[in-house]
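Selected chains only, in their assembly positions.
Here the chain labels run A and B in written order, and each chain numbers its own residues starting at 1.
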Amino acid sequence: MTLSTEDLQRNLPDGWTGDTSGISREFDFPSYADGAAFALRVALLAEKTDHHPDALTISWKKVRVTYVTHSRGGVTDLDLKAARAVNDLTSS
Amino acid sequence: MTLSTEDLQRNLPDGWTGDTSGISREFDFPSYADGAAFALRVALLAEKTDHHPDALTISWKKVRVTYVTHSRGGVTDLDLKAARAVNDLTSS
């Protein structure tokens, strides 16, 4: 089930923004390579959990991760769970 | 030196589009993992040549690569060279 705007805002993980069309967060890194390795880590998580970012963008020392559940037409609990898991990667 | 619109259009590598603010191409893959591995291959090329994509976006079975030389304020020969090198990756 997709989340309402209210439920979504109340449950957005730390640092994430967005609305019912998708949630995203940008992460900063000390180098391009650190960002690329983080992006791989997110891709490995996606394969493991079978829930993939809508977009995973590596820019210069920045990586942006976006989730939305296209098959449901909105943001779901799976997206929130993935966003929390991505946050956990940055603290390990 | 940045390229003029005319020089840019005349020299765009196969499959690439864009203008003086940046050039990009989207690549399709049979699986998410194939796309992610290709993106990492592009990141390895970037570190080797010290010329990095402005954006490298992994979506569902698609990867978009964008180049522009920010330090020069436009698209340069380095971007065209990188774009050709990325094309070469897909045929290996």
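Heads up, the rule we're going with is that a residue touches a chain if its C-beta (ideal position, glycine included) is under 8 Å from a C-beta of that chain, and two chains touch if they have at least 3 such contacts.
Quick caveat: nothing in here was measured; it's all calculated off a predicted structure.
Q: With 2 identical chains placed here, what is the total number of copies in the full complex of this structure file?
A: Per the structure file, the complete homomer consists of 4 copies.
Simple rule for what comes next: only the chains that are shown with their structure count from here on.
Q: Taking the mean of the C-alpha atoms as each chain's centre, how many Å separate chain A from chain B?
A: Result: the chain centres lie 24 Å from each other.
Q: Which chain A residues qualify as touching chain B in the complex?
A: Result: residues 32-33, 36, 39-40, 43, 46-47, 52-60, 70 of chain A touch chain B.
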